[in-house]
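All protein chains of the complex are present and in place, except for one that has been dropped.
Order of writing sets the chain letters: A, B and C. Residues in each chain are counted from 1.
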Amino acid sequence: MSRGKHLGRLLFVFSMIALLMAGCEEPAKSVLDPQGSTGEEQLTLIKISIYIMAFVFAVVMVIFIYVLIRYRQKPGDDSIPEQVEGSTKLELLWTVIPIILLAILAVPTVATTFSLAEKPSEEEEALTVKVTAHQYWWEFEYEDYGFKTAQELHIPKDKKVYLKLTSRDVIHSFWVPALGGKTDLNPGQTNTMTIDAKKVGTYEGRCAELCGAGHALMNFEVVVDEEQKFDQWVAQRQEPSSQPQTAAQERGEEVFSQNCMSCHAIDGAELERKGNKAPNLTGFGERDKIAGVLENNDENLEKWLKHPDKVKPGSYMPSFDFLNEKDMKSLKAYLQSLE
Amino acid sequence: MSAQVEHKGTQAHLPPHPEKATMESRNKVLGFWFLIGAETVLFACLFGTYLALKDSTMGGPSTEELYQIPMVALATFILLTSSLTSVLGVLGIHRNNIKQVKLWFWVTVVLGAAFLGLEIYEFFEYVHEGHTFTSSAFGSAFYTLVGTHGSHVLFGITWIFCLLIQLSRRGLNMETAPKLYVASLYWHFVDVVWVFIFTVVYLMGKVG
Amino acid sequence: METEVQQNQAQQETDPTPESAVKHLLSFALMIGLTLVAFAAVMLEVVPAGMVIPFILVLAVIQVFLQLFTFMHLDLKNNRMTVTFVMMGLIIGAICAVALFVLG
């Protein structure tokens, strides 16, 4: 097995070289650098399997290269090699050894499969979040706290988070590589999955099941905070400050209520109807990203409002390029003021 | 292989088992068995789909309310009998008795048509009760499964009918005999599928 | 396996008696009987409730084998390949149907 380990290491070195080739860009989302226990368990399994596979590959390669060098036909040699039928001993050998190797892999595989499927226990006081996927955005409902948000999943550090996953339209898949593997969101069915994060930070999430034209941009973020900060965030979500302060913001609210409200909701605002066809915009001003893809600034916001379809192909949001400059400005001011 | 097309003509030449007598007919029979194997899996998939969806009635009648066992029983006996008659036809081939062949295969066609008539009647009844192809997932799965079987019955009687025409024109020879044999295999297969339909769809539907 | 081709040829020449209809009539009677029992099991509630479905399924399977080996002239000796493939079809079919039912 020492050779196996050696080769496993080699493979990692290889991956490092590949990283180097990539110009040392550090992906914010890598399976190889997990930040939570789910991802860690999975990486352990990945490593075990890589070691086994590296060993198998090495054995094959050694024989392969030896054979190719040793048994090429030399020029002028026309002799006929012995026509060997086979060898029961050898054949048994390469039947039994793979079986053993596979057993070594199968045992932790089955164990982990079951352990990952477990629901967090009562003592763990897991946070439950209901995740609903839509073409092409994410809705996160904090059932215990009674509010919904979109595109950004906030969770406290070091706490189990129990996700209940479902879809409103087609099949999507929830994937945050740094925190753990994916689970599908099927319409008419609820899947579950448990994750946690051991480090404060922001982790990239992706939709991993082809869901239509905008699939590649159905991104989201998982924001991990210290428990205290998370509680603050929760409090803020429960008492959002959505009152316009300036004249521009006031005008913006009006524009919003005329144009956006049939689809979007804003908690805490004194608006009459609350749409739920599109992301809840409470706290929009604090989000990192617009629509999960554009950096949240004024320029990008305008780009999005004017041509959502260009930013995210297939997006159901209509274009608002008919708004005059002043309305557009007020609307942006209003949206950015939402906390 | 070289001698395979010698028996074109008269009845006198027909060997006792024409379906095994030449390479060509052996190929035909074996190939047909393979087709039956494939169709088995096809139907199995439709059965599985039906089983998965049979409770999704969306407020329409449930299987227990819907199915009328007497009619199904009648259809079953008709089809089972036709299976027997077609095998009697095959025995006719083996005896080189064209009259027997014709008689029994005609009876088979008639029984098949009767079965089909019953099935169509049954579908009409169900549609009246609000159980249609598009009314629910259950409806879609039911009509697809039973309808696919029905279309096999239709194909079977048309096929045997065509062969009967050929039989009258050309007599029983090394060409028509294996064809009839294969057609009867097909007919038995259709019957086998029905055995599962009346068990899995109708009877199990009554058990709930 | 080695001599299958020759076997087929040998067998076709030495097939003596044209078979009689008795076997088929008997088999038909059995099929009718099995069918009647299946219908009765469901309609008359003679079988314990939990056992009905397995019971009628077994009856159906028996009927299938009757069809295969009498009406369809399948026999193990001369059609080993055919029997293998038909059985494979049944096994794979069963797996498909059950999997769709359970997992679908």
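Everything that follows uses one rule, which is that a contact is a pair of C-beta atoms (placed from the backbone, for glycine too) under 8 Å apart; a residue touches a chain by one contact, two chains touch by 3 or more.
Basically, contacts and distances are computed from a predicted model.
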Among "Cytochrome c oxidase subunit 1", "NADH-quinone oxidoreductase subunit A", "Branched-chain amino acid ABC transporter permease" or "Peptide/nickel transport system ATP-binding protein", UniProt-listed name of the chain not shown: "Cytochrome c oxidase subunit 1"
Which displayed chains the hidden chain touches across the whole complex: A, B, C
Touching residue (missing chain; options A:E139, A:E209 or A:D267): A:E209
For chain A, the residues touching the chain missing from this view: 15, 18-19, 21-23, 25-32, 39, 41-42, 45-46, 49-50, 53, 56-57, 60-61, 63-64, 67-68, 71-73, 77, 79-87, 90-91, 94-95, 98-99, 102, 105-106, 109-110, 112-114, 116-117, 135, 169-171, 173, 175, 177-178, 180-184, 186-189, 191, 204, 206-217, 219, 293, 313-314
Where the unshown chain meets chain B, residue by residue: 1-2, 4-5, 8, 23, 26-27, 30-31, 34-35, 37-39, 41-42, 45-46, 48-49, 52-53, 56-58, 133-134, 136-141, 144, 162-163, 166, 175, 179
Interface with the undisplayed chain - residues on chain C: 1-5, 8, 81, 85, 88-89, 92, 95-96, 99-100, 103-104
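Basically, only the chains that are shown with their structure count from here on.
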Interchain centroid distance [CA atoms averaged], chain B/chain C, Å: 15
Multi-chain contact residues (two or more partners), chain B: none
In chain C, residues with contacts to at least two other chains: none
Residue ranges of chain B touching chain C (in the complex, touch as defined): 15-17, 20-21, 26, 30, 33-34, 36-38, 40-41, 43-45, 47-49, 51-53, 69, 73, 76-77, 80-81, 83-84, 86-88, 90-91, 94-95, 185, 188-189, 191-192, 195-196, 198-200, 203-204, 206-207
Parts of chain C lying in touch with chain B, wherever the complex brings them together: 8, 11-12, 15, 18-19, 21, 24-25, 28, 31-32, 35, 38-39, 41-43, 49, 52-53, 56-57, 59-60, 63-64, 67-68, 70-73, 81-82, 85-86, 88-90, 92-94, 96-101, 104
